[in-house]
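The structure that follows is given in the form of structure tokens.
Only a single protein chain was left out; the remaining protein chains are all shown in position.
Letters A and B mark the chains in the order given here, with residues in each chain numbered from 1 onward.
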Amino acid sequence: MDSPLRLISTNPLDRLARTIEALLVVAAAPLSVAELAQATDDDSERVEMALALLSERYCEGRSGIVLERVAGGFAFRASRDAAEACARLFERPVERGLSQAALETLAIIAYLGPCSRPEIAKIRGVAADSAVASLVERGLVAEAGRERGVGGAVRYRTTPLFERVFGLESLAALPRLDDLAEDAEGLRDRLLEVAEARAS
Amino acid sequence: MDSPLRLISTNPLDRLARTIEALLVVAAAPLSVAELAQATDDDSERVEMALALLSERYCEGRSGIVLERVAGGFAFRASRDAAEACARLFERPVERGLSQAALETLAIIAYLGPCSRPEIAKIRGVAADSAVASLVERGLVAEAGRERGVGGAVRYRTTPLFERVFGLESLAALPRLDDLAEDAEGLRDRLLEVAEARAS
Partner (left out) sequence: MPATPVADLELDLDAFEGPFDLLLTLLLAENLEPREVDVAAIVVAFVERLEGRGEVDLEACGEFLVLIAALLELKARLLFPEEAAELEGLEPEQAAEELARRLAEYRRMKEAATWLAERLASQRDRWFRLGPAPLQPRGERRLAPQPPAALAEAIRALATPPPSVSLAHMALRFPPVSQFLERFRALLARRSRFDFEQEVGGLSRVEQAVAFLALLELRKTGEIALSQPAPFAPIRVSRADSERTPQWTARSA
């Protein structure tokens, strides 16, 4: 809004940036550099340079529209300043009423990669059917083929929407499990004590 | 108004404009002045003034994002300069095949005749909602009345496009499954039986 007009229209990189902002404002999901390069018929390097320009313009504090890197691509979102106004007008259908069971199921699918309902039930000790169904309905997980080909159980993976809702650049941005929980050592020692007491 | 230097950060109208651009980038439908006023907790007059500011900023030739007044209110669209890139983005490549979920669902509808989603879910052992939705979107299946009159589940049938894609003159030209069952009813029973065995 504030930079001199002439400069904008003559700089070819700025023209590319304008095309990219046009694409991002109508896209239904984050767009990767490759998708942007393909749509703008330009090369990835220049697309990345244009994105850098846009990141400066569309950032918190300067603009109501904010460019973010999320779910393996780039997308516009509302600035955090506008959260209150957004909350008055919009709903959060995806995360509303997400139960503990659903969150555990989601964690298992996100960390263990494609897995089936029996596998999830094995880890949680409770059937996962309704939790999985609610996650599919919300669009956070999706079917990903069947186990062992024909006749096997359907497997599930997380979707790009999952990464977007949780604000993750990719699944690699999930914290390492080892950092989340103490190792199995202490637990095993306790169980061994119990086992020995029973054997004696 | 304050001194020009502090204009951006302190001018309340500019802040309102930033909140409005945030709302517009999140909205899935055009927003009316009344909706914007309600969400921003401001009055319509000032909202209209902020929208005038935004129309200047987001206009053809200056920006890839263009503010458009449409029937229902205001919405962002891509600039005309970006039309070609948009066409490339939204033009979908010819898809080579269907997902397993979609193929199974389509086969069930093709061989058994009009089926409801609960029925398909029973046979597949997993919810069929998203698979059916994607087949409807592709125009391969369409609604065909409801089960047992009013109040029953919606049933789906295959479309002429389905026959074209699969190179069939009619549904009678589907590969025969005589070894499985004599007719659609027999096939339905057989599939339900196996589904039950799989679930137990």
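The rule we apply is simple: a contact is a pair of C-beta atoms (placed from the backbone, for glycine too) under 8 Å apart; a residue touches a chain by one contact, two chains touch by 3 or more.
Bear in mind that the values here come from a model prediction, so they are computed numbers and not experimental data.
Per the touch definition above, the residue from B:Met49, B:Ala142 or B:Val165 contacting the chain not shown is B:Val165. Contact with the undisplayed chain is limited, among A:Ile20, A:Leu36, A:Ala110 or A:Ala142, to A:Ala110. For chain A, the residues in touch with the chain missing from this view are 25-28, 68, 75-78, 80, 82-83, 86-87, 90, 93-95, 98, 100-101, 103-104, 106-108, 110-111, 121-127, 129-130, 148, 150-152, 161, 164-167, 174-175, 177, 180-181, 183-184, 187-188, 191-192, 194-196, 198-199.
Listed by residue number, the positions of chain B touching the unshown chain are 22, 25-30, 68, 70, 75-78, 86-87, 90-92, 94-98, 100, 103-104, 106-108, 110-111, 123-124, 137-138, 140, 165-168, 173-175, 177, 180, 187, 190-191, 194-195, 197-198.
The definition used in the following text is that only the chains that are shown with their structure count from here on.
Interface residues of chain B facing chain A in the complex, by the touch rule stated above, are 8, 17-23, 25-27, 31, 35, 38-41, 57, 61-66, 76-79, 81-82, 85-86, 88-89, 99-101, 124-127, 129-130, 198.
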